[in-house]
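A protein chain is absent from this complex, but the other protein chains hold their places.
Lettered A and B in written order, each chain numbered from 1.
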Amino acid sequence: MAAQENRRLEFAVLASPAVLYVAVFCLAPLGLLLLYSFYRVDFVAIVPDLNLDNYARVLGSETYLKLIGKAMWHGLLVAFFTMVLAYPLSFFIAMRVKVLKAALLTALLIPLYTGDLVRIFAWRVVLGAEGILNAFLMWTGVTDEPIMALLFNTGASLLVLTYNYLPFMVLAIWIALEILDRQLLEAAADLGAGRYKTFRHVVFPLTLPGVLVGGLMVFALVVGDYLTPQLIGGSSGVTVISAIHDLFGSAFDWPLGGAIAWVLMAILVVFVALVATMTLKSRLGRALFRMN
Amino acid sequence: MERLLRGYVWALYGFVYLPVGVVVLFSFNDSDMIAFPLSGFTFKWYADVLSDGRLLGGLGTTFLVAFPVAAITTILGGLSALALTRYRSKFRALLGLVVILPFFVPRMILAVSEVTFLHEISFTKSLLTVCIGQSLVILPFTTIIIASVLYRLDPALEEAASDLGANSWKRFRYVQLPLMKFGLMAACFIAFVLSTAEYTVSFFTSGREQPLSILVASDFRFHLSPTLYALASLIVLFNIVVVVVSELLRRRGAAHA
Partner (left out) sequence: MTAGNGEGAEGPLLTARDLTKDYGDVRAVDSVDLALRHDSFVTILGPSGCGKTSILRMIGGFETVSAGTVRLDGQDITDVPAHRRPVNTVFQHYALFPHLDVRDNVAFGLKMRGATGDAAKRVDEALGIVRMDSMADRYPGQLSGGQQQRVALARAFVNQPRLLLLDEPLSALDRKMRKHMQIELKDLQRRLGMTFFYVTHDQDEAFALSDWMIVMNHGVIEQQARPEDIYSKPANAYVADFIGGANLMPVEVKSVSGGRAAVETPFGALDCACAGGVAPGEPASLCLRAEHLSLPAAGGHRNFQGTITHALFQGDRQVVEVEAFGSTLVLNVDNDQAVAAGAAASVGFDESHAWIVPGRRAGD
């Protein structure tokens, strides 16, 4: 079957550059990091002396485990917040808009493209002691002094994280709503379901996969976020990621940093795999994925 | 209920543009501090930004990195997108996974991995290493953008080309490439924008010369000053223009279907 061989060859040719690139510049470095995690440090030198001390330290340390726990908890919270905020917007764009769809989505994505720094900076301008919210409150006489509690705490950090990753959730849910068969909505109405019941019994269940994908995406992104907790979270902004950052910076201990990184990634992968498996095995999951 | 939904959408967009809007607003405000009521209108903060040698130098470096990154990611993304949308291979899912991987691995972990890698092979950090690092994290984006345009193109066009005697190379050069043109351009623009905004990987892979994002990172961290508002506003404006152009290009690309 020369033609089929030809196709396979073409696929390989097209796929190789990217695969090679990722293999060399992503997988290899990650693998190297794993290797380093078994080394140790001797003042300012990294000693290739294989050992499990770093892992023992990470897994035995209440601090690190708490940090990882905090990262995951924040991941879940922000995933939840973004889902609640995103769903009505995704619904609106998918169901109530025709001509402006692309425009609305692009408008949503623009703040995303401006980059973390500008976004975080902007939030500091809004929430800071010398920022606009305080200025406004003082001007209108609601308070006499700036409210310090608007910035540099966990709440602010979660707010900005939700702000940052909202577009991803909107996109994920929007796609799920776009591909929803409109005749199913008519069928539901035909069978006596009003708008609310149709949403509850048909729309929401069928878009749950999109919600889950979005949720997992946001979860992973929040767990891996460095700048927001660091610049917005103040003293509460210490995260497992910032710990890694410091270990590769001033608190020189690359092997330990590598160990923390890999433990985090392992937990992430396990968590995501668990959620994915549970979903696929659930009644809804079996129903929806059997039809593909 | 419908009115409520509309109101909510407006409110949400307001929330999304609030921080940006605030910054832009005060970039024109004739005062060092943020306070109400607003003090007069001025361009002086913009003048400050545009005459700052350090910032302009940083901007030059940023562009020096962004152009190659845009080129690399567009090419790699284009090839991957073709492989993903035009062929039924059992490795398709695997390819997708590999290309999307840099998106899901926490960026900090990718950054420190690069550092480790550079250390291991004793390679000095430079703008080249910045380019390579940025390309890695931007690749998923260009792939998805180009794939979304390719997805809408009729595969029958390529089959017709084969039927008329075009081999793979000719088919690519005379049919696929022209049809992909707008998708490639759209991805190129987005890659450019993402490159100018990238911080984490750039921080760890940059040597002596640093792009703008690194230069101003500490400024953004520690001062709130109107000059920075002007700078941020210019960045946002630049991004809006580029993203809108990219979106228009993408739509033209998909419309060819």
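Here is the rule we use: a contact is a pair of C-beta atoms (placed from the backbone, for glycine too) under 8 Å apart; a residue touches a chain by one contact, two chains touch by 3 or more.
Note that the coordinates shown come from a computational prediction; the quantities given were computed from them, not determined experimentally.
The chain not displayed here makes contact, within the full complex, with A. When the whole complex is considered, the residue among A:188, A:216, A:243 or A:261 that touches the unshown chain is A:188. Note on the undisplayed chain: of the listed residues A:202, A:243 or A:261, the one touching it is A:202. Within chain A, the residues in touch with the undisplayed chain are 181, 183-184, 186-194, 197-198, 201-202, 205-206, 284, 286-288, 290-292.
What we mean here is this: only the chains that are shown with their structure count from here on.
Chain A and chain B have Cα centroids lying 18 Å from one another.
The part of chain A that touches chain B in the complex is made up of residues 6-8, 10-11, 14-15, 17-19, 21-23, 25-30, 32-33, 36, 46, 85, 88-89, 91-92, 96, 102, 106-111, 113-126, 128, 130-132, 135-136, 138-139, 163, 166, 195, 217, 220, 223-227, 231, 241, 244-245, 248, 254, 257-258, 261, 264-265. Partner chain A is touched in their complex by these residues of chain B: 1-2, 5-6, 8-9, 12-13, 15-20, 22-23, 26, 33-37, 75-77, 79-80, 82-83, 87, 89, 91, 95, 98-99, 101-102, 104-110, 112-117, 119-120, 132-133, 135-136, 139, 143, 168, 190, 193-194, 196-200, 204, 213, 216-217, 220-221, 224, 228-229, 232, 235-236, 239-240, 242-244, 247, 251.
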